[in-house]
Every structure is written in structure tokens, then in C-alpha cells.
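Here the complex is missing one protein chain, while the rest keep their positions.
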Amino acid sequence: MNKKSLTKKFNVLYHQVDQMGIVHHAQYLYFLEQTRIEWLHNQGVSYAQLERDGILLPLTKLSINYKSPLHFDDTFFVHLSLDFFDRSFVTFSYVIEDEKEKELTTATTTLVFVDASTRKVIRCPLNLNKIFKQ
Amino acid sequence: MNKKSLTKKFNVLYHQVDQMGIVHHAQYLYFLEQTRIEWLHNQGVSYAQLERDGILLPLTKLSINYKSPLHFDDTFFVHLSLDFFDRSFVTFSYVIEDEKEKELTTATTTLVFVDASTRKVIRCPLNLNKIFKQ
Amino acid sequence: MNKKSLTKKFNVLYHQVDQMGIVHHAQYLYFLEQTRIEWLHNQGVSYAQLERDGILLPLTKLSINYKSPLHFDDTFFVHLSLDFFDRSFVTFSYVIEDEKEKELTTATTTLVFVDASTRKVIRCPLNLNKIFKQ
Partner (left out) sequence: MNKKSLTKKFNVLYHQVDQMGIVHHAQYLYFLEQTRIEWLHNQGVSYAQLERDGILLPLTKLSINYKSPLHFDDTFFVHLSLDFFDRSFVTFSYVIEDEKEKELTTATTTLVFVDASTRKVIRCPLNLNKIFKQ
């Protein structure tokens, strides 16, 4: 698999569904977050350790298009790609598909490197820089 | 106040904050949702009744820019404006400000009118049409 | 009102409801939490400040009986009472009622004073001790 992409499989959990009977739109942000953290993990980067090392990666931008809904117990896949990286920001895009490869949702998120103590934007640490540039 | 806008006051709740000590980015979607539903309510439209009448208003598009974070117990304001309305879609924009009127976050959401039984896109019901066009 | 009790009014939000059309059972824990924090606030204690001062109040025990459900947009009331206090633990009980004073849910929670740096159980700080003993 391309080092700059990841596909993660999910199942819709009961509490993620609202009274319309579809996954509440806010829940998708957790799916994206889990996929990002797993991608970092697969690159050898523990996000837990990153925070312990004083580096935060908050989200600064998000856009998402909901095309077809997800229902309780549905299986779906989040395909993540690293889109763009400069010295302080990193942008991922996502395609969510069902088991028949029907595109359900697309999204883009931008995250920024922040120093945990000063809460100021910082340059991406060297070890991550290598990973993002690979 | 302009009929096409609303300002709603919030306080950050404990469980909305993550281990960075800031409101988790997914929580903002609930703030926007609450503000939309209150705006509809102020126009004489009960969203609960709308659903009982067989009309759903799921979200189809969302974009959000997070500029400055919110912390536990912070007071903040969501300013909603009705941006655009055509016969099946309605777009709202939002500015979130702190108590000093500092802009913290901006967002745009598009919602679509859907028939609850067929799950197909429908034209906006007449009574809502009037409200959105006012 | 009795200093050791508080009644807080709520409205059910859209995202708190699951596909059964009732408030998901986990959401009640947030209602109890909000009521506790407001009770402390009314006693002159900011929970945000308490944490900044290095004192945490995690939950150690919870029991809850769900008798009748809540639906989207329902108004309800959480009645909190301080039940029991010893030097490290404090127990609150709660009754949730609808607008007709029908009892919907009852609950009890026990919280413990913990030092934020050592994560060990500590004695309740003197200023809180006074409040709890009043």
C-alpha cells in the first residue's frame, strides 16, 4: 500500500445513529480522526507519544460532503490520503465507501503543529517531516 | 433582530473538552445544530413536528474554520445567518465569537429537504418556503 | 432553596436521541454532570478553577434507574441533592422529572477528591468541606 494512504474498515455502532435512523453527521469526524491516528501509527508515529512530547495537532479546517447515509451495523471503509504538507500544516483527504465501493462521503481536514506549552504554531518536527515528505 | 439571523449564547460543558484542554472539533457541529433548531423555533417551526410530519432535514455539506479554541466553562456566541435558499436546499453560515467579540470559528452548512418515507429529496414545504424567503 | 439541593431545567437536544427515538442512556450522565457543576457554581465553587488548583473530582460510582424515556425537544428537570459527604468522597442523588412532575429517572453518583499531580485520593479541601457540611 502507498505509504501516504490508508484504508480503515468500520462498523456503525448503535449510539452513532440519530432518530432519522442514520449516522449523525458529527460522528463522521470521529471516523476521520481514528483513521488519521491509525495512519500515523502505521508510519511509526504514536499520537499519544507526540502529545507527551509536547506537540499537539489540532484541526484547523474541515470540509465534508455527505452524499449517502450510513445506518446501524453498516460496514464502511475510510480511505485516507495525505494531500498536502508544508512546514506547519498537513492536509488529508478522505473518501468513505460502502461494501459495494459506492462513495458515501468525502472530506478534507487540515491540521496544524502546535507547541503544547506556548500553544503557538510550530514547524513540523523533523521525524514527522520525513514521513510526510516520503 | 433580523428574521434571517439569530445569536445564541452557550457555555462550554465539561464533557465537550478533550485532553488538549480544548473543545473537541466534533462538538462544534452540535452547537451549530442547536442554533439552527432554535432559529427554526423562533420562526414558528418546530423541528420535532417537522419530522413527525414526515420531513427530514439532513446535512449535506459542512465547512468549518477553527481559528481560536474554546476551553471548559468559556462563554461563547453562535451567530447564525440564513445565506441562501433554493427549493430543496438551505444554507446557513455561522460565526462563533467569545465575550470580547473575538472571532473564534466560522462555518457553513447546507441542509436538504427529504421525504421521511421515500428518503428522496423534495421541494421545501410551502410554510417553510415563506419563512426562508421573508 | 435548600443549599444542598438544586433543580436544573433542560431541553432534549437532537443529537442526544438514538434510533429508538429516545434519549440514549449514556446522555443522562452528561445531564447529571452539568447539574453537579452548576450546584458547585451556586456554592461559589468553580469546577474549572478547582482543576486549575490541582484538584480533580472523578466519578467512582454510578447507579441509575431509567423508568420512562425522554424524547427530542422534551423539557425535563434534574433535582440534585447532596446525600452524603465524608472527607474524601461525596455522594449526590438525582431525580429527573418531566413537566408534569412524573418521575422519569433516578440516579446516584459518588465522586472522589484526587490530587491532579499524584493522582492519589486526598482529603476534601477545607473550603469545600465547609460547603458540603453546611
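Just so it is clear, A, B and C label the chains in written order, and each chain counts residues from 1 on its own.
Going forward, a residue touches a chain if its C-beta (ideal position, glycine included) is under 8 Å from a C-beta of that chain, and two chains touch if they have at least 3 such contacts.
Model, not experiment: these values are computed from the prediction.
S.K.: Out of C:L6, C:I22 or C:I131, which is the one that touches the chain we can't see?
M.R.: Residue touching the absent chain, from the options given: C:I22.
S.K.: If I consider the whole complex, including the chain that's not displayed, which of C:K3, C:K61, C:R87 or C:K133 touches that chain?
M.R.: Considering all chains, including the one not shown, the answer is C:K61.
S.K.: Spell out the interface residues on chain C facing the chain that's missing from view.
M.R.: The list for chain C reads 19-20, 22, 25-27, 29-30, 33, 51, 56, 58-67, 69, 116.
S.K.: Which positions on chain A touch the chain that was left off?
M.R.: 13-15, 30, 33-34, 37, 46-48, 51, 71-73
S.K.: Pick out the residues on chain B that sit against the missing chain.
M.R.: Residues touching the hidden chain, for chain B, are 14-15, 17-19, 21, 24, 26, 72.
The working rule: only the chains that are shown with their structure count from here on.
S.K.: Look at both sides of the chain B and chain C contact and report whether the same residue positions are involved, with over half shared, or different ones.
M.R.: Same residues, largely: of all residue numbers at this interface, over half are found in both copies.
S.K.: Using mean Cα positions as chain centres, tell me which chain lies farthest from chain C.
M.R.: Centre of mass proxy via C-alpha means gives A as farthest from chain C.
S.K.: Centre of all protein Cα atoms: which chain's centre is nearest to it?
M.R.: B
S.K.: Centre to centre, by mean C-alpha position, how many angstrom separate chain A and chain B?
M.R.: A distance of 23 Å separates the two centres.
S.K.: On chain C, where are the residues touching two or more other chains?
M.R.: Touching at least two other chains: 14-15, 72.
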